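Everything on this sheet refers to the single structure shown next.
Only one protein chain is missing; all other protein chains are in place.
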Amino acid sequence: MPKTRVGVFVCHCGNNIGGVVRVPDVVEYARTLPNVTYAEDNLYTCSEEGLSSIKDQIAKEGLNRIVVASCTPRTHEPLFKKACEEAGLNKYLFEFVNIREHCSWVHMHDPAMATQKAKELVRMGVAKAVHLEPQEEFESDVFPAALVIGGGVAGMSAALALANQGIQVHLVEREQELGGLIRGVQTLFPTEQDTDELLRPLAERVKAHPQISVFLGSEVESVSGFIGDFDVSVRTDGEVEGLRVGTIVVATGAEELKPVGLYRYGELPNVVTQLEFEEQFKSGGDVPRSVAIINCVGARIPQRTYCGRFCCATAIKNAIWMMERDPEARVYVLHRDVMAYGVEIEEFYQRAMELGVRFLRYDVESPPEVLGEDRAKAVKVQHQLMGKEVTLPVDMVVLTTPLVARDDNGKLSKMLKVPLGSEGFFLEAHLKLRPIEFSTDGVYVCGAARYPSNIPESVSQAYAAAAKASIPIREGLVRVEAITAVCDERTCSACGNCVEACPFGAVELQQGRFGRTAYVNTALCKGCGCCVAACPSGAMQQRGFSDRQVLSMIGALAEVMTGGVE
Amino acid sequence: MQDKLQEVVRKLLAEGAVEYFIGYCQSSQPHRAVPCFVSDESEVEKLVWGPLCGQNLSKYVLRANELEGKVGILLKGCDTRAIVELIKQHQIERDKIVAIGVPCQGQVDGRKLEKALGVSLEQVTNVEDAGDGFLVTVGEETKKVPKEEVLLDKCFRCKHPYAFPYDVTLGEVVPFTIEADVGEYAAVEELEALPIEERRAFWRKQFERCIRCNACREACYACYCKECLFDRKMPRWLAAPPLLSENEMYHLIRAVHLAGRCIDCGECQRVCPVNIPLGSLYRKIQKDVAELFDYEAGMEMDTVPPLVNFELDDQDPFL
Amino acid sequence: MVSSSDSLGNGFEPKILVFACNWCSYAGADLAGVSRLQMPPNCRVVRVMCSARVRPEFVITALSKGLDGVLVLGCHPGDCHYSEGNYFTRRRGLLLRKLLEYVGIEPERFQVRWVSASEGAKFAETVERVTEQIRALGPNRPRSEVLPTEPGDK
Partner (left out) sequence: MDRKKISKSDLGQWLDKIAEEYELIGPAEEDEVVQFRPVKSSSELTLDYANSLLPPKSLFFPPVEELFSYQKRGEEIKLEQTKPLEKDRVVVGIRKCDVESLLLLDKVFCEDLVDAAYKERRDRTALIGLACPTPPRAACFCTSFDIDPLSPEGTDILLRDVGEAYLVDVATEKGQELVGLAGKLFSKLTKKEAEELQPPPVDMPKMDLSELGEKLEGMWEDPLWDKLSLPCLGCGICTYVCPTCHCFDIADVGSTSDGVRYRCWDSCMYKDFALMTSGVNPRATKAERARNRYFHKFSTFPSRYGTGYACVGCGRCLVHCPGGVEITEVMQEILAKEGAGE
């Protein structure tokens, strides 16, 4: 094995580092460190000049480890790694030491200690660099097809967006019809457009699209594999079909909460949910003259803390619908707060009030009470503005309930190795920055599967998910950064801790040359190191963050304390 | 019981149901029973059962992985917790073992007996169970020693997976109970109550004494790793000399590794030649695992080990 | 020995090892730098991809080798880049803290904190507070007991 030759490049970053840290001292110090055969300072290591110096010294000095002490790896690491690569050095033999954000900028008034700290950080970086190993990145082809699970508005929109790019799409819908939850909805707020006007053409386009194969009355039964190459089994009427896809979009939607036990729902026939109300009257039928709509049923309570987001709008829509049918109708909306966000819905709310819908605020501590023996006859409520109890005679009570996660989300989340949030909805990788991705690569989410979302939101999320899902297929290749876990099969005892700890299902126990041992599926591994820390014997290691590398950093720092080194 | 045991084992060997049977036999020193491996019917009569069989034999089943056939083993209720964990941790298949359950009325702690009698343990020639006490013979004299004075610590908190699927039982195997005023974690709580400097001083003294003979590790059922972290050469976690800092590291890392694995069998403390109260270290881990994560090792077959599991609402003092 | 005295001269200056997760806390530390938040120079940050990579053995080793304190920083629960890594960190932290305290190592010497990428100020405050706490405690073990060893390098 060639001798380890570490080159250290210490950056002044103009005055940013050099103005506080005595960079030449750090360079001098670096030269005394074990295995360091070359050290220099640069005004800007990231400049053309600095980068070419790295490349030159790799060639001239035969450097086989590069340490740059400058800014944060979060910005320039790729740049320096590329320079190493250009000089023929595997880019994983590079180590970054941050002496700007973590040193000069935060100890501006103590140059002596800042310099000392910079030296120690370089010492630690060099100690780790000595144990770096060249790595190869895992690459695999992406199968040019996508799976969309769920044939509601979100799923259909995503399928079309993908198919229109020429990507083969498999759309799996559990019902016998496309359309999802809103099939039961008669009109859509705030346009009051007939749902069918939106749904029918969308479904037709999906069914007719040559790039989309639609599976109706079907469910995904199993998923294995990883980004670029998922094997999916879909069951239709007892028949199982295997599909191969590169990416997957989850658009399974949600369902309306059936508030059994609340407001005598399930007990009295004329206490119904919004969706039931719409289903009941969509086909015609006598509209009741006096209706109380109770909002926030089963929402924003300790057991279900979230707001359904558009249930208020639904209540307003149905209230308006009734008032327009029968201007003499008496429609009460009992609410906690009215979430009429955005210009259109606020106007919609105004219109409801103009039409004579009565909005009454109730207190969650003293909720309305439904009266009547066989049927709901009246609703008693503490009127907050009037400060007294009123009893409203009604022919019907409509309960506005939030969307809730589907019961079988858990099954799908296990299959796809993606997480669910505490309310049972699918949980995105990052609320703000990766809102429609999962941290499991190649799987995306849109629509009400993620949280209650209305149609415009579902559609835009669907387009976003489709765009994301098409990227790997377009690129044709996925590459995994070589910081993944590896198991030393000779010393693994197969205790299975790693299997439990892996958030991505990337580790399995398998029978191999050395008996049963853990095995890491590199394509699924995200390089978090959860499994490595859980491995008692140290058989599981993370490339670039091995026990040996981290321990050498700890040791290098501890060594400073023995007084032998400055 | 002993006769019944021998009868069962004789039958197992005659039928070829097991390659050998792991039980206890009398040591040349009358005050103790030691592990015994019986592969021939002629040796069956060596097998004994009594109050000197506190040792957890479970670790010995791992050898069955190298055999074509099965091994038979005598298991007290507490020992089965190790078997549950070994199966759970994929170290042995249930069907490699023929498990014989033995009803246990508590086991003698040699060190305690020595203290209670005030004579060296070697002078004890016989110990027999007698309900609420043990009949102990020293020389010509036999006297009854109350159980609460000499039981192994673990016997005061006897529990075992109730529905462990034994293949054969020598009687109804139920947890042993004793009326004694011993708290579940008494020894741990006593230490916890000390000021922190005194705890440090206490443990430093213990760890200083450690000669790193590795007996605690080798005797531990859970230390089945093909290569122990401490034996790795690259990186080397521990310096070879048994210096205080290294010993401290050894014991603390072991304690962490045993979180969710330690089944309180007491082997580590039993075998420690320098009497380090390892039980108090591992009991602490058990206590915290129970209190923080509501987990107890060896009780259930299908629970996820506590450190590779979590609840969204776990305590969070780190905000 | 420069390392155990401040630039003014004598008083005890602790040496503290910090593990920071790449996605939140390391970024938070960067933000503290970008914001020029001044803090004591006692901490040395080791970047790991996730706080869950920090095996308890690292903490124990660091303390055994004589470092005065170890601080593990990760994303806030629920914000983990790997969705659940920091929940493991939390459990390990809970248990290890109690174990160390039990053998007489002051709990201030091993701390876990959640620091997001936007919490530069929290990073700085944490470093400040932890440094002060450990400075007040004094050395973790007598310097004479510290083995001059580089455990990773053998």
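Chains: A, B and C, in written order; residue numbering restarts at 1 for each.
Operating definition for what follows: contacts are C-beta pairs under 8 Å (C-beta built on N, C-alpha and C of every residue); 3 or more make two chains touch, one makes a residue touch a chain.
Everything numeric here is computed off the predicted structure, so don't read it as measured data.
For the chain left out of this panel, the touching residue among B:103, B:133, B:161 or B:242 is B:242. Note that of B:41, B:128, B:192 or B:231, the residue touching the chain absent from this view is B:231.
Chain B residues in contact with the hidden partner, per the touch definition given at the top, are 27-30, 32-37, 55, 59-60, 63, 111, 120, 122-123, 205-206, 209, 211, 213-215, 217-219, 231, 239-243, 267, 270-271, 273-275. One chain is missing from the display, and on chain A it is touched by residues 34, 555, 559, 562-565.
Just so it is clear, only the chains that are shown with their structure count from here on.
In terms of the distance between Cα centroids, chain A is separated most widely from B. Averaged C-alpha coordinates put the centre of chain A at 46 Å from the centre of chain B.
Work out the mean CA point of chain A and of chain C, and you get 29 Å between them. Centroids built from CA atoms put chain C at 36 Å from chain B.
With touch defined as above, residues shared between interfaces to two or more other chains in chain C number as follows: 56-57, 61, 65-66, 84, 88, 92, 146-147, 149, 151-153.
Along chain A, residues 501, 534, 547-548, 551-552 each make contact with two or more other chains. Residues 89-91, 224-229, 232, 234-235, 237, 257, 304-305, 307-309, 312 of chain B are the ones that touch chain A when the two sit in their complex. Residues 72-74, 98, 100-103, 105-110, 112-114, 116-117, 120-121, 124, 127, 130-131, 419, 427, 429-431, 439, 483, 501, 503-504, 526-530, 532-534, 542, 545, 547-564, 566 of chain A touch chain C in their complex.
Residues of chain C touching chain A in their complex: 1-4, 6-7, 15, 17, 22, 26-27, 29-30, 32-34, 36-39, 41, 44-50, 52-58, 61-62, 65-67, 79, 81-85, 88, 92, 124, 143, 146-153.
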